[in-house]
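Omission of a single protein chain aside, the complex is shown with its protein chains in their original locations.
Up next, chain A:
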Amino acid sequence: MLGARIELVNVTKQYETPLGDGVAALRNVSLTIRKGEYIGVLGMNGSGKSTLARLLNGLIKPTEGKVYVNGLSTDKPANLTEIRRSVGMLFQNPDNQLVCPVVEEEIAFGLENLGLPLPEIRRRIEWALYVCGLEDKRYHAPHLLSGGQKQMVALASVLAMLPEYLVLDEPTSMLDPISRRNLIAQLQVANKEEGVTVIFISHNPEDLIQADRLIVLEQGSVYMDGTPRDVFLSEEIRNLELGRPAVYQLIGELEASGLTVPSNVKSIDELVGYICLRL
């Protein structure tokens, strides 16, 4: 079970209802998340997405099965600090995850908890502010920033902890289109340049077109697991009524009428470029 990856082995998670009966949010899920991957997790409400996210850094423990992060099991309390240092989490509502009244202190919060020396804390704050484009917001109060900026502060404070894995639980659902684009661009930079493994959870297929691998959850089970292209062009995805990203709708139509689109085309811009080249 050693190695640089997250591994879920036959994981089932049941929640007790007030009436005493259990509801399974995840059923017998086995997954391997390798370092450096950019993974999208797609599913309807109630498909088990958030449960999966919380299992990955030990916020909740599986009812059955095991979750291993770099070989460490999440059910041992002694492992949790190390696991949470490696697996950063970004949540849906930026307002509810910002702890401190000043941006700089917010970024310092996690670093202080790791017990880092002060010069290192200061160095990482500078770096995180720079990476997330927040240098001029250093002394601002987070609650006075826009939703997109708040989410960027939350991202900066997670990135400053230099996580190996970054789990994002519907981080764009409260953002406007520009902030959403900025956040996604930032994640790609973190993935490609810093080598951070990204696990992006969303119910919006458009959020996930840049992923290398797409996992579709349905009623607590892995329904599909493949490249976004294979998933979105398949018949099965239509049964779920999650919708398809515009680019894959177009590719689907084009391929149905006889034009083959190469697999490296992932966005409308790239598709337009390819068609222009063919003309």
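Throughout what follows, contacts are C-beta pairs under 8 Å (C-beta built on N, C-alpha and C of every residue); 3 or more make two chains touch, one makes a residue touch a chain; residues count from 1.
We adopt the following convention: contacts and distances are computed from a predicted model.
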| item | value |
| --- | --- |
| Name per UniProt, for the chain absent here [options: "Acyl-CoA dehydrogenase family protein", "Cobalt transport protein", "Transglutaminase-like superfamily protein" or "sn-glycerol-3-phosphate ABC transporter ATP-binding protein UgpC"] | "Cobalt transport protein" |
| Residue in contact with the excluded chain [from A:L55, A:L129 or A:V158] | A:V158 |
| Given A:N70, A:Q97, A:Q151 or A:N182, the one touching the chain that is not displayed | A:Q97 |
| Sole residue of A:A4, A:M44, A:L59 or A:L242 that reaches the chain not shown, by the stated touch rule | A:L59 |
| Residue among A:G110, A:P171, A:P205 or A:G220 touching the omitted chain | A:G110 |
| On chain A, residues whose C-beta touches the chain left out of the figure | 54, 57, 59, 81, 84-85, 88-89, 91, 93, 95-102, 104-105, 108-110, 112-118, 121-122, 125, 139, 141, 143, 157-158, 161 |
